[in-house]
Structures are given as structure tokens and as C-alpha cells.
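Not every chain is included here, but those present sit where they belong.
Chains: A and B, in written order; residue numbering restarts at 1 for each.
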Amino acid sequence: MGRAPGDIPPSRTAAELFRQDIREWIRTHAPAGLTGPPPRPAEAAVAEAAMEEAAAEAAAVWERSLLDARLICADWQPEYGGSGLSPQESLVFEEECARAGAPRIRRGAGERIVGPTILAHGTEEQKSRLLPGIVSGEHTYCLAYSEPEHGSDLASVGTRGTVTGDEIVITGRKAWVDGAERADRALVLCRTGGPDASGHRGLSCVVVPLDSGNGVVRRVVRQADGTADCRELSFDRSRAPLRDVVGEVNGGWRAVMTGLAHERAGRAAGRHLGFEAEFWDLVREADKTGRSRDPVIRDRLAWAYTRITLLRLLERRAAARTGAGAVPGADAAVTHLLSAEYHRRFGEIALDIMGAPALVRPDGDGYATDRWQEALLTGRAGTIRSGTAEILRDVIAERLLGLPKEPRAARRRPS
Amino acid sequence: MSAPFNDDHGELRSTVRRFLADKSPENEVRRLMEGTEGFDPVVWKQMAGQLGLMGLAIPERYGGSGASFVELAVVLEEMGGALLCAPYFSSVALAASLLLASGDETAKGDHLPGIASGRTVATVALAERSGLWSEDGVTLEGSRAATGGWRLTGEKHYVLDGHVADLVLVVARTPAGVSVFGVDGAGDTDGFTATPVPTLDQTRKLATLSFDRVPARLIGAEGRGWAAVAKMLDLAAIALAAEQVGGARKVLDMAVEYAKLRVQFGRPIGSFQAIKHKCADLLLEVESAGAAAGYAAWAAAEDNDEVPAMASLAKSYCSEAYFHAAAENIQIHGGIGYTWEHPAHLYFKRAKSSEILFGDATAHRELLAQRIGI
């Protein structure tokens, strides 16, 4: 009788006991200047912004403490540098950091995608060798799957990987690579199969060093929101050791799918905490101008609060399910889609509330934006990255509801 | 289809589901909805006797089994899915909740055991001609009779199962303010008439009650009734939200099944992206609705201070999700889904009615804004 944990916030589960410990630990370890005083989620975003400007020293102390306590990639097993936190405990850790105004320290694509992919499909040797470097920050990874010509259609990937002795040699071009600027390694999806291995057959995932001597060229691509980061990588006979293929050679598709599910789950994870802080900040803006007394605006704010709450509840459910052994799969598409579509709409609501002042950007080089303008713009990217909203709906309908796939036209042979 | 997050059926859920599949199949629903009474007394007795459903969330000292609102929500979800025709919502979600909230030990002792055992069908009469479920809307007059005791005069509208209730809890206005009274609905109470009215949603009966100096017993303190009513309204919103989740799950299942089987243009229609994406959106909404209603029910069980906000959040979200799902279910079925023989319209009408009952989505979003301090 009753429901599974996660459905109902249990007051005395392991995760809640963990909450007391971790709250105390954060209180004693987060250096002054990092932690905002009031335990209100509304302050978290501000605190996170302040963090960027905080003395590098305080940040380094905090990182050191987290590393010592194995609280970076904390859900990974101790042998790889984590603490083996359950998904519920990880969520509690997120919540408590937000509550204390202490920034999480994350390892980007390495934590979100590459690690989970190696954990699921890598050899024991790969796990022991590669994962600790992600945790420690020694190596920073990016994900080089998409290509300019193929976008979300990863089965059409054309980048070649040629196995030569104990090496694999990569040539091709990758686009929409988040974090390529800072990364020193990429998990690259390439085509290693013969001419008859089209589509998702004959693909491999391999860790490639992004050394300048390795034929790798970075290209900066400016985005609609004004930011300009390296987002394209081209490989010209770039070499990687064969032992760094994750999953089988020609058997990379499963690794891709695992990575994508983790990517979506990771993008949704804990986002409601930031959303909630941002929401209350917007309410305060609306209070200032009196817009929060307008019934139409109130209706939209209540809508937004409802979505944030739903994200929180669904994330708890997801954590409970993953905690019970489920691999993030199609349901990661659900939370990612909800989260991305919420934030897209939030940006629109925010600008409606701001009114005329939203016409003007802050001073600054390039195309500086305030946070509401940024929300409006980046919101548009959220329903494109990690699979467009359209692809996510296909995934949800086919995998969760069992609806039949569309009849496919004959696939064009990838070039 | 098994709903992907919905791994929380539990034994209660499957017991109730089996019972309803047996006792409330579509043809029974149609038979009862065409009648005036609107429920089957034999099934009602079984619900109480075999399953103990009426007393589920009533404390043991009043003859219930002392489970929580969480279990009640599971039952209501299943009833919503089966469109059960019975005065369960009015007796349990409304009347028992109001009695429990009243703080009146005598009234609780007098009435809850009857409700828990199914002997007493009870309901709450709140709204009037204006159709408001708010304190302002209460004008029915309670006055002290010269002979002692209270007399009620006025009209109540939109009273769920008001024509079959043995006990009617009436929200009235006395010189001291809003007060709750108990009225005997079953006998030939002088001055009291209950007239069933034709309803948009035929599976839930409504009545108009008229009171002409009807003797009534005060429940709780005079003039202090609204706090209990307000609490009941929150619980009613959560209970309706649970029903709505059950209905929404059911129509999504229907739509998905049909989309897999129905072939048009040489393909199952479920292979068309337009249909597929409709279903994906409905799944998102149904799962979100389930999360909202489930959490709200937990808050109700804990009786914590999240109840008012979560009640309005769940009621507004689940109302819209159910209506959307019920509407799209007709659309996905096409012409077949618009016929009387097909059950789709029963859910559609239930969805719209339960959206309107106790305040629509817009009204509850405004309440939510107030309740979170905007």
C-alpha cells in the first residue's frame, strides 16, 4: 500500500539523514565569502554570480575541501574518486549547496556525459585510468558528437576513424561542442565501419587528446546571445590510443545513447533550484514596478511557479527511480523537455514583465545582456541542444508509450 | 501501456482497480448516469463492507481505518479512471473532511462512524445561485428558533449528490458569521426539498436544495465555520486533482491504444508525428499532474503548511491536464470519438465539470499566487 519513495518526500529516509550531515559539513567547510547568509533559494543565483568574482583563493579552498570529501562527481564509486552517493543523496547535496549559497563545483561534460558513458560501457582499466582525472579536474572533457551537416542525426556522422595498429586516426569536423575551449580531451563519435556499415552501425566512441600537435583545430562560433566560445573542432589525422575506444570498435551506438540520456538527465538535474532563485528575483522586479499586481501577470507567475514545482517533484521521482537501479533513459527526455520548455517560456514572461527597460542592454563590450535578456535568448537554445524538442517528443512517444516509428525513407549513405 | 513513472500502484490500487473493473464497467456507468439516484446501493455497500473505502482516511476512533489522505488519493484516482458513479467524493472528500476540520467532537462522533461504514451518505452544501465557493457567496440564513435550536432558510445549488444524502452539512450565515450546520436529508424534514438537476457530466449528480426554516444542528462554533470550510476546500481540490489524474491516465491510455491500432493512409495513426507528439505532450502533462496531486495528497496527510498552495497548484494543473487529455483523446479518435457510444465524451464532460467545480484553473492560479506570497 502507498507509493514508492520519491513520490512522497519521506521524512526519515537515508537521504534525509544525509541531509543533516551534509548541511553541517557545508556550514563548516564553505569558506566565508562563498556562502550567502540567508538560506533562501532566491539568493543562490546571486551567490553563484558572486562566486565568479570571489577570490580565486576561496574557490580553491572550497574545491580542495570538496575533493577531500569526495564530493565532486560524488555519485561515482569511491574507487573512481566519488562517494557513491545515491541519486537522492546527490539531489539533497544540490539542494543544500543552493540553500547555503555555496556553489557546486562540476566537471562539465566529463561529469555529465563522459564519466557515465565510461561507467556504463568502459572497461575496468578505462574506469580506473580515466575517471579520477575527471574528478580531480586534471582533465577536462567535451563531447564531440554532432557535425555541421547532420545536427541531431547522429547516425549520419561522417567523421572517419581509421584503426591503424594500436591507434585510431580521426579526420572530420564536429560542431555544437559545449566547452571545447577549456577541454583538453574530447569524446569523439566517428565512423570506423566499412562501406556497408551505414547508419548507426559502424560507429565508435573514442577519447581524443585535443593537443595542438594532434591535428586539432578549434573554431570560435559566436552565438545569438552574444557569447563567443569555441564550439567547433576539426580533426586532421588526429590520433588516439585504441585502448581509449569506449565500448566496442563499431559498437559505439549504445555508448552514444547512454551518453545522450545522461546528458539530458544532467541538464535537467538540479535546474529547478536555479529556476526558483531566478523566479523569486523576477517577482521582486515585478513588485518594484507594480506589475505583480496585474492579474494577467500573476497568472503567468503562478504558471511559472507551478512548472518549477513540477520539475522539483519529477526530479525527485527520477532520483528515486535511478536510485532503485534504473538507467536514465527516455524519462530523462521528459524532464529535459519540461525544463527546456519552461525556461524558454520563462524568458518571454520575464521580458513581458520588464517591459520597456528590456529594450535596452547594459553597457559592456560585444553584446552584453542583462539576466532577463539572457534568459530570453538562451531559452531558445535549450530546446535545440541535447536533441531538439521534436526529437525528444519522438523519443518519449516511441519509448515510453510504445507508439510505432515513422516509416523511414531509404537512408542516404553517409559520405 | 504502463505509465512510466507510475510504479507506485501498490496493493490498495490494484484491489480498487479490480473492484471497479468488476463493479463499475462502462455499461454500469451508463446505466447509473441515466438514472436519477446516480449510484448502485449494492456496490456502495460492498465498497464500504468488503473494501472499507469510506473509512479509509477516517481515524480509527470514529470507525475508520486511519490511513491517510495519500491512500484516499489512490482510491480517488482509480475512481476517476473508472468514472465510478457513487456519492463517494461528496461523503468522504467533502463531508468527512469538513467534520474532521470542524473540531466538533460530538458531531464527529455522531456522523463519522456512519460515513465510514457507508450507512450515511453525506454531502456539503456551500455554493448558492451565484456559483461561488467562497465565503462571500454564503447568504443562506441560519437563525435561532424561538423554541431553541437553529433554523435554516435559503437555497443551495450545485450540491453534489444532494438528493441522495442522508446528512447535509450546510454552510450558512448567522449573526456571528459563517457557520456549519447539520441537516437530516433523508427523512421528510419539514421545509427541506432536494431537487436533482440535469448535469453536463451525467456521472456526477448535483441537486438544488431549498430550506424553509429547516431545523439544523450547529457544528463547531457559531461564526467560526469558515476556517473548517476553507480547509475542506483545500482537501476537496486535492481530492479532485487525484480524480483528474486517474481520468487523464485513462484517456491517455485509450488514445495511445487507439493510435497503435487504427490504420489510416496505410499506417497506424500513432506513427504520424502529429499524433505522436500529441501523445508525448499528454504523457508529460499526465505525469506532471500525477506528481502534483501525489505531493499535494502527501502534504494533506502531513497536514503541513504547504497544503493551501499545493491544493491550488494541483487543482489548477490537473484540471487543465485532464481537460487537455480528454479533448485530445476525442481528436485522436476522430469521428468515432465523438459518438455517444464511445466513452470519450464521458471523460470530456467529467473533465470540464471537475475543472469548474470548486474554482477553475485560472481562479486557482490566482489563489496560488496569493498563497506563495505574490
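Remarks
Definition applied: a contact is a pair of C-beta atoms (placed from the backbone, for glycine too) under 8 Å apart; a residue touches a chain by one contact, two chains touch by 3 or more.
For clarity, every value in this text was computed on a predicted model and none was experimentally measured.
The displayed labels stand for chain types whose copy numbers in the whole complex of this file are A x2, B x2.
Definition applied: only the chains that are shown with their structure count from here on.
Rounded to a whole number, the gap between the C-alpha centres of chain A and chain B is 41 angstrom. On the side of chain A, the complex with chain B involves touching residues 1-4, 7-9, 283, 286, 292, 295, 298-299, 301-303, 305-306, 309-310, 313-314, 317, 321, 330-331, 334, 337-338, 390, 392-394, 396-398, 400-407.
Touching chain A in their complex are the following residues of chain B: 1, 4-5, 7-8, 10-12, 67, 70-71, 74, 256, 259-260, 267-268, 270-273, 275-277, 279-281, 283-284, 287-288, 291-292, 294-295, 298, 313, 316-317, 362, 365-366, 368-369, 372, 374.
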